[in-house]
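Reviewing the structure listed below.
All protein chains but one are shown at their positions in the complex.
The chains carry the letters A and B, assigned in the order they are written, with residues numbered from 1 in each.
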Amino acid sequence: MTLATSAWLVLACPLVGMLSIALLGKKLSPRLAGTIGTLAIALAFAFAVVTLIKLQQLPSNARLETTSLWDLANVGGVKIEVGLYIDPLSTFMILIVTGVSTLIHLYSAGYMQTDKGYVRYFAYLNFFVFSMLLLVLAGNLILLIVGWAFVGAASYMLVSYWYRRETATAAGIKAFVINVIGDIGLVLGTLFLFRTMGVLDYGQLFSNIHVAFDKDAPELVAAMLLILVGAFAKSAQIPFHTWLPDAMEGPTPVSSLIHAATMVTAGVYLIGRLHPLFEWAPTAAAVGAIIGAITLLVAGSIGLVMTDLKRVIAYSTMSQIGYMIMGVSAAAYVGGFFHLMSHAFFKALLFMAAGSIISAMGGNQSLNNMKGFRKAMPFTFACFLAGGFALSAFPLFSGFFSKDTLLYEVGARGGWYWALYVAGYVGAAFTVFYTWRMIFRAFWGQPCKEAVVVMETGDAYHPAQHTNPHTGNEDDPSTQEVEDPEVGFPGHEHRYAEKTWQMRYAMIPLAILAVFAGVIQLPFGITNVISDFLHPTFADSTVAYMPEDSGLEAFGLILSSVIAIVSLIAAYWIWVRRPGSSAAIQARLPWIHKLFVNKWYFDELNHAVIIAPMAAVGRFAKNTFERIVIDGAMVGGATGIVRAGSSVVRSGQSGYMRAYASLIVLGLIGVALYFLIESA
Amino acid sequence: MIAAAATSIKAPYIDWAAFSPIVALICGAVIVLLIGLLPGRRVREQIVPGATVLTLLATLGLTIWQWGENTSIISGALAVDRLSLVLNVVFVATGLVTVVMSLRERATVQAGQGEYYTLLLASLAGMAVLVAAQNLVTLFVGIELLSIPLYVLCASELQREKSLEAGLKYLVIGSVGSATLLFGLSFIYGATGSTDFSGIAAALSSKGETIASNPLMLTGLGMAVVGLGFKAAIAPFHQWTPDVYEGAPSPITSFMSVATKAAAFGIFLRFMDVAVIDEALTWQPLLAALAAITIVVGNVGALAQTSVKRILAWSSVAQGGYLLVGIVVSSAAGLEATLYYLVVYVVMNLAAFSVVVARERETTHGDSLSAFAGLGSKRPILAVPMTIAMLSLAGIPATAGFIGKLNLIGASVDGDYAWLGVLIAIGSAISLAYYLRIVAVMWMPDRRGDSPETDRPHGQPEIIGLAIICSAATIFFGIIPSPIYDLVRGAGESIGLL
Partner (left out) sequence: MVEILFFIAAIGAIAGAVGVVVLENPFYSVLSLVAHLLSLALLFLLLEAQFVAAVQVVVYAGAVMVLYVFVVSYVGGQNLPIRAVNSPSLRIAAPLFAFCLFVELMIATLGTGLSAISSEGPKLAANYGEPEQIGELLLTKFLLPFEVASFLLLIAAVGAVMLARRRRGLDEPEVPAPLGLLRPAGTGTMAESAGGGFFRKSTASASDDSTSTGRDLG
């Protein structure tokens, strides 16, 4: 099998899986549909591994292959092919996409087994993976746009999967609208490039860019900014981010797959893919880096005040993607993609573990109601802990090395990049706080009634009536929207994670990876798997690969460790050792007791100095910025204008011929007036 | 004296080969009319449509025979070039589809098969003349030959009030449009002294004269734009479209939405890009504004409609706005993008209308959205083509509509009208709201449970076949678009655009 063949097969597997599930449809038993879906992706992963092996057999300076099936267009010297671009970067991405997706498919097979739309679900899921692979493997910008739009469409279908929930369809529409805005930016940016350069293939784009444009030429910067709009929309960067938290309306495995591990990384991939263009337009790259930094801070602060478990993780995703966008825009390619990889592992794991808790809670997602799951669900607890340690960059976990590599590479560029470096470490503190707040609140303390049910009966809690977790007042059942039992989660046969083997076996490998994946790229050049592997792609970079600066690297590692450990302890104090909670008192460790004499005063101080300001920032960002500026003005305003326009246009449609004729005359008057003015 | 005059007239040379497609259509129309007079049910229901199909196939053959020609025939009345030949293919294909759709149509019985198909062929002949026209007189005669049979065809379901109303409305409003056009053409002739497109272009480009900024010329141009815009359903001259589309028999609606639009845009392209190309800087902003209005009005008008034919009517207005963008930029790329999109639009719109026609006969709900409820589980063979057509009209990738829109946006960026490209994209985003609504209605389970099915048998293999062929072509050209590129390539050069 040649390299090209295996790459095409990677793409073909999910497509075949999707088509066979969709076409056979109701004839398939749900179980079989799940099996086909999972196997298709597993097979794609196998071919991705073959691709990797074949690629590594090539000499390191020639690790690039393009292959095409047919021409999309061949007009006037312009040739656009249906072609793939196989190099270390795209291979790296397909490995992550197919690998993580396989596990998530497996998890879904367990998680969704009582859902009525099981077959439809797997068709969507396979379509999504196909779109993402197309985006990653595309050999030119047009094909990339196709994959890009497909990913948006797939995410719309999956977010609105429980379509009888009003909130779910609204969230799906929002995701779609914002993604379409991004698509428009991407298309226009592409066409601006095309207008000057006349080519769309990556290879030709990269080799001609220095001839076609002056460095930082305004037209190039404009084109790259438009492309960045596409990247921001897909990667949920400010100001195009509000769809991501709302997209948590989808089933939890969907959140895990498309809103953590793969889809949102598309923007990072795009910037990495087009790095020769961005490096030739440093202004645009700087905009990307700054927006990434702002996002990581804002999203991190919002994560501190959310009470919905999945939304905390969603904001965390935004924040982590902010790191990656900042990194790849600042030419920290190795760190950026290393973090992309480790994030894919631990974030998928966190969502899966969250799904496990949510199913045990009978669909309730509020952190206010969760308590004491530590004993009730030890397996989930262990997984969550592994993910939490990795996310909060606890020393020696994967997230520690990846985040540090990223920030080290950013800091090594010097100059104003130092500001980004500092922002990265401030964000790291936020990360630790929201991660451990989530863990302490859900797992520590007196077990809540759902946890008690789990411990006593060994089965998930089932409320008398399922309600939409996103509407109404939590404490007042009468305000809540009752779920339609036909669609929606979870049925009465539903099991929680620890009882379903598919979910269990999907989480184990991810937990291992989340803990240990860092070893492949250790600091001080101890291991260099990722940097060596990606080197052929980024060898042409003029700004990456700064000279080694062991001092800075060591400083970063120490700073990072200190932040992680100190913040963890602080978080423990804040959320576990609250007065009035017997569980907190039980868990209180004696040496901390000795350390602070007046704990009550310290807690208050803590609250006043750290929590209150942070919460205020978070609330401001959430309520004012998001709701008013983004949702109100951008999304709400746009739909409002369309609705008003629609009624105006329709009101003119009276059916009277004389009214129609008058409008024609009026139009004629306008047209003639224009020409008369022109003739003067 | 008389003898002297007779010898002084030299009849123009007629290139019968290049003229043959139009001759075939006109002769076919007359023959079909005569056959229709013969007695017998079999004659009416089989031979007449058969003869129509033969005529169309002959026209297609002759068009292909003339492929690659680039001449001007009959004293410069007609141009046989890539633009007119491509559109001839479009017309013939639409004609064939319309004949198949009409086979079981009540209108053909009520109007009389011979007359119905004759009028159809006559309208097609008018379109062929129109898109090849290169002088003002031919243009006007062509537009009338296109329109008058259509007015009658709209009213051809003689016993249904809505159909009669559609015909009457179209006739009256169409006359306003035609009168405006004729008025404008006379102004242009008055200002330039020539009826030939080339003569007008020469008068406009001649130095030392001020015709280019002459108010008479420009007002004439404005009126001509209004008249042509009326035929092409450009806002604000679009208001007849939803009413007429809804009232006319569905095969005729389908024919109008596709072929009339193609013809109107064909002559629009030729007139703007040949006759008044030297005024481009003057008319470009105006057409750009009209395109913008059309995109907005068409797309927002389609929201909240409950009749599928009306939705498709508004959608065709919006699509007209996209097509206009290719004219605005007045470049070869723009012309080819418009032509490309026209071909694609024909295919996807015909797929949609086939399903509408089939559904109208299967249910008692006519073309209402409720006739499509739950179609996905009841009749997937119709729901899948409709879904593909809707997605393609909305411009989702991997459908032909996506490539078409991409070309138009590309042409707009290339021609310094990038904001129109943005508007196309925004319009497509809005259009998703109504296209996806149809898709959603079809695929969601029908919860009301009152099935609108009639006891009429489902057997309409020819319409289902059409829907499948057209939707398959939509997907095919979305994945492998090069055949259409090959078809339209060179159309710009053939009329002298850069």
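Quick note on the criterion: a contact is a pair of C-beta atoms (placed from the backbone, for glycine too) under 8 Å apart; a residue touches a chain by one contact, two chains touch by 3 or more.
What you are looking at is a predicted structure, and each value in this text was computed from that prediction instead of being measured.
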item	value
Selected residue (touches chain absent from view) among B:310, B:437 or B:489	B:310
Omitted-chain contact residue, chosen from A:419, A:512, A:644 or A:665	A:665
Touch criterion as defined above, residue of B:20, B:66, B:102 or B:214 at the omitted chain	B:214
Residue among B:142, B:177 or B:326 touching the omitted chain	B:142
Among B:91, B:187, B:283 or B:322, the residue in touch with the chain that has been omitted	B:187
Absent-chain contact - pick from B:169, B:231, B:405 or B:437	B:169
Missing-chain contacts mapped onto subunit B	5, 8-12, 26, 29-30, 33, 74-78, 110-112, 115-116, 118-119, 122, 125-126, 129, 135, 137-138, 140-142, 144-145, 148-149, 151-152, 155-156, 158-162, 164-169, 187, 190-191, 210, 214-220, 242-243, 246-247, 304-307, 310, 364-366, 368, 370, 448
Residues from subunit A at the interface with the omitted partner, ascending	647, 650-651, 653-659, 662, 665-666, 668-669, 672-673, 676, 679
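Following the convention adopted for this analysis, only the chains that are shown with their structure count from here on.
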item	value
Complex interface listing, subunit A residues touching subunit B	70-76, 82, 142, 145-146, 149-150, 153, 163, 176-177, 180-181, 183-184, 187-188, 191-192, 194-195, 642-643, 645-650, 652-653, 655, 657, 659-661, 663-668, 671-672, 674-676, 678-680
Complex contacts: residues of subunit B adjacent to subunit A	169, 172-173, 176-177, 180, 213-215, 217-219, 221-223, 225-226, 229-230, 236-237, 239-240, 242-243, 282, 286, 296-297, 300-301, 303-304, 336, 396-398, 402-403, 406, 409-410, 413-414, 418, 421-422, 425-426, 429-430, 432-433, 444, 479-482, 485, 489
